[in-house]
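Removed from the display is one protein chain of the complex; every other protein chain stays in position.
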Amino acid sequence: MTDSALIAKFAVRQGDDALVLGHRLSEWTSRSPFLEEDLALTNVALDFVGRARMFYQYAATLTGGDANEDTFAYTRDAREFSNLLICELPRGDFAFTICRQYLYDAFALPFMQALMKSSDQQLAAIAAKAEKETKYHVRRDTDWMLRLGDGTEESQGRMQKALDDLWGYTGELFDVDDVDRALIAEGIVPDVSLLRDQWLETVSDTIARANLELPQADWKAAGGRDGIHTESLGFLLAELQSVQRAYPGLKW
Amino acid sequence: MTDSALIAKFAVRQGDDALVLGHRLSEWTSRSPFLEEDLALTNVALDFVGRARMFYQYAATLTGGDANEDTFAYTRDAREFSNLLICELPRGDFAFTICRQYLYDAFALPFMQALMKSSDQQLAAIAAKAEKETKYHVRRDTDWMLRLGDGTEESQGRMQKALDDLWGYTGELFDVDDVDRALIAEGIVPDVSLLRDQWLETVSDTIARANLELPQADWKAAGGRDGIHTESLGFLLAELQSVQRAYPGLKW
Amino acid sequence: MMNDNVVALPDEHKFQARIDAEEKIEPKDWMPEGYRKNLIRQMSQHAHSEVVGEQPEGNWITRAPSLERKAILLAKVQDEAGHGLYLYSAAETLGATRDEMIEALHEGKAKYASIFNYPSLTWADIGAIGWLVDSAAIVNQVSLQNTSYGPYARAMIRICKEESFHQRQGYHIMMTLMDGSDEQKAMAQDAINRWWWPAMMMFGPHDGESAHSAQSMKWKIKRRSNDDLRQQWVDQAVQQAHAIGLEVPDDDLTWNEERGHYDFGPIDWDEFNRVIAGDGPCNRQRLAHHKKAHDDGAWVREAMSAYDAKRRAKSSAA
Partner (left out) sequence: MMNDNVVALPDEHKFQARIDAEEKIEPKDWMPEGYRKNLIRQMSQHAHSEVVGEQPEGNWITRAPSLERKAILLAKVQDEAGHGLYLYSAAETLGATRDEMIEALHEGKAKYASIFNYPSLTWADIGAIGWLVDSAAIVNQVSLQNTSYGPYARAMIRICKEESFHQRQGYHIMMTLMDGSDEQKAMAQDAINRWWWPAMMMFGPHDGESAHSAQSMKWKIKRRSNDDLRQQWVDQAVQQAHAIGLEVPDDDLTWNEERGHYDFGPIDWDEFNRVIAGDGPCNRQRLAHHKKAHDDGAWVREAMSAYDAKRRAKSSAA
C-alpha cells in the first residue's frame, strides 16, 4: 500500500471509532438520568460525530474519486467497518456508558497528544482539535467514575460490573498491526502499544479513588480492525444507514 | 379503483399485519421464559410470516408486473406500510406480548371465519388456513391469560398494565374505510365493525376469568391503514429490510 | 384576615403600575399569587415542551441521512435541552422546584406543547418540525422577549437567538428535499401535510376562548393575542412553502388583499382538545418515555447525593 492509502486506512479506522461511539452516546438523547446530563451526553456525542467527519473527510481527499465523508459512514457494511469493539458494545446502563467512556477517553487523551506530533499535518491538526475535547471528556468521565463508584452500594455494584464486563475490550486499544507498523515507522502515527503502561497507571489510580477494584481477569476480545465485530454492530448500522440505503445516491 | 386493485390493497394490509406482528414475535426467539415457550413463540411467529407470504403472494398476482412477496416486505417504507398499530408496538415484557396476542387473535378468529366465506376463492382459502392456526393460537393465548392473570401478584400487575396500555389500540381492529366498504358491498371481505360486540364479549369473559379488570378508558389510537404509525415501525423496518436495502435487487 | 386583603390592595395597584410602566418584575419583588402561579404554569409548560420536544427529533438522530445533518440535529436537540434548563431555572426563581415540575408533568397536571404528541415518521418530518414548529415557537417567543417577568424575558432573548438557526436548518432540509428526487419531494409534501395543522394549533384557542388570556395580557405575561400571532406565522409560512414548491394543505387558503393577510380554513378544535386532553397519537409514549428515563436514572441521582454527602462529611471532619 502507498503511504496515502495507509493513511486513509488509518483515518477511516479513527473515523469508525468516533462514529460508532458517537452513535452509542447519541442513543442517550432524551434518555439520560437528568436534563443537564442529557445536554452533556448529546454534546459529547456531537464531539465524536464531528471527529468522525474530520477523519472521514481527510480519508476522502486521500482516496479521491467520488468518496466523501458519507460514503464511509453510509455505504459500508459491518465487515468493512474497522472500529474497535469497545466502541460498538450496546449502551447498557448509565454505569456501562460512563465506564466505557472513561476507559476509552483515558486512552484517547495520550493517543491524540501523540498524534498531534504526526509528521502528517492534517492528522496533527485533527488530533489537536480532538485533544482539546478529550481533555474535557476525561475530566467529566473521571468525575462520574468517582461519584458513581463512591456513591451508593447500588451505583458501586453497577460500576464494578460495568468495569468487569468492559475490561477485556480494552486490550484492543493497544494492538498494532501492519498498517500501524508501516505508519509508525515513518512517524505518521504513534505506537499505541507504548501507551498501555501510562493508561493502566491513570486508570488504576482513578479506579482506586473511585473505590472500585481493578478487574483481574485477563481475557481479551479483538478483531474490530479486521471487521470481525460483535453481533451488535450489524443492528447499529442497519439503523444508522437506513435512510441512505433505502434511497441511495441522493442529497439530503 | 378496480376490484382487483381493492383486493390487492386489502391483501397487502393483511400481509402487513401478519408480517409486522410475526416480526415482533420472532424477537422472542432465544429470549423466552423457558424452552417450550421459545419453541411455541417461534412457531407462532412462523405462522404469521407464513400468513404474510400468502397474502402478499396473492397481492402480487393481482398487481402483476415484477412484484412478488418480497417486494411488499422489503421495498416499502414505513409510510407505505398499512398494518394496524397494535401489531407494531415494541414487544415489551412477556405479559405485553401475551395480551397483545390474545387481543389480536381473539379478533382474528371470527375475522378469518368470516373471510372464509368470501366470494373471492383465494382469500377464502388463505383465511381457512389462517383460521386453523388461529384456533390454536387463541387456545394458547387464553391459557396464558388465565395463568398470568391469576398467577402471582406480580404477574397480575404486569398483565393489567399490559391490558391498560394496549386497550386503546384495539379500536382500530374494527375500523372500516372506503377500501373495506367497497369490498364489503361485494361480499369479498367481512365488515369488521360488526365483529366488535362478539369480540368484546369473548375478551371480557377471558379477562374476568383471568382475574383482571376490563380497561375502562376509552382512548383510541389509529392511523395504521393510512401509514400513520407509531415511531417504532421505522426502526422495525430498518432492521427487517437492512440486507435487501444494502444489496438491492439480488436473489438470496 | 380582612386586614391582609386591605393591605394587599395597594401592593397590587403598585404592581400593576410597574407592569404598565414596562418595568421588569424580579424574583425578590412582591407579586400577586396569581401572577406567580400563572407564570410557573406557563414557564414550566414551556420548559416541558423543550424537553419532550427532544423525543420526536431525537428519534431521527441515529438515522439522519448524512453526517452533517446528524451533527446539526444533535446540536439542535442539545440546544433544546439547554432551553429547558434556562426555563426550569427561570421558573425556580419563583419558588417551584424542578422535582415538583417534573412530578406535575408525570401526573398529567402540567402540559407541554401538544404538537409533540404527533409522531415523526420520516426524515422530512425533521425538516417540517424545524421549519414549522420552531418558527411558530419563535413568533410566540419573540413576543415574550419583553414579557414582564425579568428572568423569563431574559431566557426568551437567549432562546430566540438559537431558535432562528433551528428554523433555518429545518427549512433548509425541506429545500433540499424539494430540490431532490420525486420520492424526496413527496416525502416533504407529506410532512407539511401532517404538520401544518398541528403547527397552526400551537398558538392555542381563539382569543375569545383562551382561558388565561385576558389576565395574562394585563400582567404582560403574554404580549400578543393567539390569533394575532397565528396570523403572523401563517403569512410567513405560506410564502416560505410556496417559495420551494410545497402546497399548503388548506383548501380555504387565500390572500386577502384588503386585510393584507392570508385567510385560512377552520381549525379542527375537536382534535386540538382531544390531543391536549391526552388522546393524541403519542401522548402515552411521550410521557412513558420521559418517566422511564427519569425512573431509570433514579439510582444515578441517588448516587450523586450520597457522594456529595460523603464529601461534605469528610470536609467538615477534616
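Should a chain be cited, it is by its letter among A, B and C, assigned in written order, with residues numbered from 1 in that chain.
In this text, a contact is a pair of C-beta atoms (placed from the backbone, for glycine too) under 8 Å apart; a residue touches a chain by one contact, two chains touch by 3 or more.
All figures in this text were calculated on a predicted structure; none of them were measured in a lab.
The chain we do not see here touches A, B in the full complex. Only one of B:67, B:176, B:200 or B:243 touches the absent chain when the whole complex is considered: B:243.
The hidden chain makes contact, of the residues B:21, B:45, B:103 or B:221, with B:45. Subunit A residues in contact with the hidden partner, per the touch definition given at the top, are 77-79, 165, 168, 219-221, 223, 227-231, 234, 238. Residues of subunit B in contact with the chain left out of this view: 19, 23, 26-27, 29-39, 42-43, 45-46, 49-50, 52-53, 56, 69-70, 73-74, 93-94, 146-148, 150-152, 154-155, 158, 239-240, 242-244, 247, 250-252.
What we mean here is this: only the chains that are shown with their structure count from here on.
Centre-to-centre separation between subunit A and subunit C, using Cα means, comes to 35 Å. Averaged C-alpha coordinates put the centre of subunit A at 41 Å from the centre of subunit B. Multi-chain contact residues of subunit C (touching two or more other chains): 63. Residue positions of subunit B with contacts to 2 or more other chains are 77, 234, 238.
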